[in-house]
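With one protein chain held back, the other chains of the complex are shown just where they sit.
Going in written order, the chains are labelled A and B, and every chain counts its residues from 1.
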Amino acid sequence: MPLLHIEGLTHYFGGLKAVSDFNLSLEEGEVVGLIGPNGAGKTTVFNLITGVYRPNRGRIRFGGKDLVGMASCDIVSMGIARTFQTIRLFKELSVLDNVRIGHFSQARYNVVHALFRARSFYREEERIRDKAYELLETFNLARYADSPAKALPYGEQRRLEIARALASNPEVLLLDEPAAGMNPHEIDRLLETIAWLKDRFSLTILLIEHQMRVVMGICERILVLDFGETIAEGTPGEIQTNPRVLEAYLGKEAS
Amino acid sequence: MMIESRRAPLLVLGTILRTRQTVLLVIVGLALSFFLERSGFVSSYILQILMYVGINIILTLSLNLVNGYMGEFSVGHAGFMAVGAYTASIITVWLFRNQAGALVFPIATLGAGIAAAATSIIVAIPSFRTRGDYLAIVTLAFNMIVKSLLENIDALGGPRGFLGMNRLTSLASVYAWCAITIYIVRNFVYSNFGRAVLSIREDEVASNLVSVNTRQTKVLVFVVAAFFAGVAGALFAHLVQFINPRTFSIQKSTDILVMVYLGGIGSIFGSILGATVYTVLLELLRPLGVWRWVLGPVMLVILMIGRPTGIMGLKEFAGFVPIEERARKKKEGTAVAAASH
Partner (left out) sequence: MAVILQQILNGLQLGSVYALIALGYTMVYGILRLINFAHGDIFMIACYIGFFATGILMGRHLPIWLVFTATMLATMTLTALLAMTIERAAYKPLRNAPRVSAVITALGVGLFLEHFTLATLGPAPRAIPPLLPAANYSVGGLTISSVQVVIIVISVLLMLLLDTVVRKTMTGMAMRAISYDKTVVPLMGVPVDRIISLTFAIGSAVAAAGGILYSQAYPIINPYMGVRIGWWAFIAAVVGGIGNIRGAMLGGYILGFVEVFTPTILPSSTYRDFVAFTILLVMLIVRPTGLLGRITAQKV
């Protein structure tokens, strides 16, 4: 049974069809890529999965549960986390806090415990703290723990976003252009990181990318979107030679 | 790569020490207020000012939660104060028929807080879908509706007001409630929920997408804030022994805003400072007569233009920050320096 099953997903913005009949069956442990020219509807698919918009039509099932109509925070607590095309960190808050906030739904104390400082509060806070530090260490960000997120260099900010996403203990990770603004060396490191993360955290990954190096390097399967429609689906090799795909990209070469 | 909880023993020790010191401080303060009031060393005028300061501290702290930490636009806070003031007065004057009794005032004050907290739902729900200017209008509308309702309910005295309360507010009770408010607000801020609130201020959409239940959090913040505003209202009503709807108009809401922004948004010490400075300043300017009411608005405008983050900026007095949360300054310095290659 697929972990994430999307069927007939369709969404309009006013009269504009942003996503048309999108289908995806994501099996556990897969790394699938979503590519296409700008404005093809890729981020919209992410937004639909994570509940930012309610799709006009279609079904989204995760682990058997229907996600359509659920609040974003609930979808994320269920195990689907994401990063953003433009970095959306909590800029004024510390790096540590950014990751700790990702733990929100995991906290095992309620308001009363917090307000009156019950013992369970202290225990949980320490656990959250430790988990957050663990994640920061994983991404080599622990030395920045108390710095505001905005002080971090760009590459570290992107890593922090992923760390924050992992804080909610997801099964599925949606990465929106994780390689944006990176040079080839950084991209290689990113590829290693994603592969490592996938094993370390037992993740299933759905990835939007423009950098073909990343897509071809790590995706087992690729879907190609153009103007909201899925124009191709297959292995990297198949996609690279697909005439419709090449046409959609108008001469963009896969590196 | 596991991090050992090497800080754990220090942590526990640290909190025990803190707690003991703090509790001691609170008890001393309580005893002091008790003594001051009965001794006659201090004039009743000064005592009244001190109580006003205390009530304003509670109001400012409660609004700071919403406007400072959560970054919302609540500009009708006096509405919650009104609900609290009237509820408490109804309880002591009608329900208890002004009987003396140690529990009467605490019950009335708690009732006031709960009533105000309940009405905060009216404001919390629109806050789910609207932010910024629109929420400002909602909160203002709420303030006006409360005021207008009170003016129309003759049983509560209508525009002529409600009187007959006994002077149940004492310096000790104000001090006690101040301490409680500071305790609760501080605990709230340095917790999962406090972090959630800050994340809403930073980026609400992203907050939702990292598992924060923003709706629940918003309701929580409004409820806690309204509760304490209601408590402040109860204390106020039983200090001045007469309340009418006009007391709780936009003017009052604006006064609270001044205190929040003067002291510093997102800072507990700032709220205490802002409330104290503003209350005392207004008293000192009493000889100016009507002109002193011009001061508040002018201060507000100058603050907004010159220093919108208030006296404290965005910093907090170390005494309120839990030990575990204090930033390690040395590490921060080297980390950022290393990053700038």
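To be clear about the criterion, a contact is a pair of C-beta atoms (placed from the backbone, for glycine too) under 8 Å apart; a residue touches a chain by one contact, two chains touch by 3 or more.
Quick caveat, the model's predicted, so the values are computed rather than measured.
Take chain B: the residues that touch the chain left off the picture are 67, 71, 73, 75, 122, 125-126, 129-130, 132-134, 136-138, 141-142, 144-145, 148-149, 151-152, 205, 250-251, 254, 257, 261, 289-291, 293-294, 296-298, 300-301, 304-305, 308.
The rule is short, and it goes like this: only the chains that are shown with their structure count from here on.
Mean C-alpha position of chain A lies 39 Å from that of chain B.
Chain A meets chain B in the complex at residues 50, 52, 71-74, 76-77, 81-82, 84, 88-94, 97, 100-107, 109, 111, 114-117, 121-122, 124-126, 128-130, 133-134, 137-138, 143-147, 151-153, 156, 164-165, 167-168. Residues 1-3, 5, 8, 11-12, 15, 184, 187-188, 191-193, 195-196, 198-199, 202-203, 205-215, 220, 314, 324, 327-328, 331-332, 334-336, 338-340 of chain B are the ones that touch chain A when the two sit in their complex.
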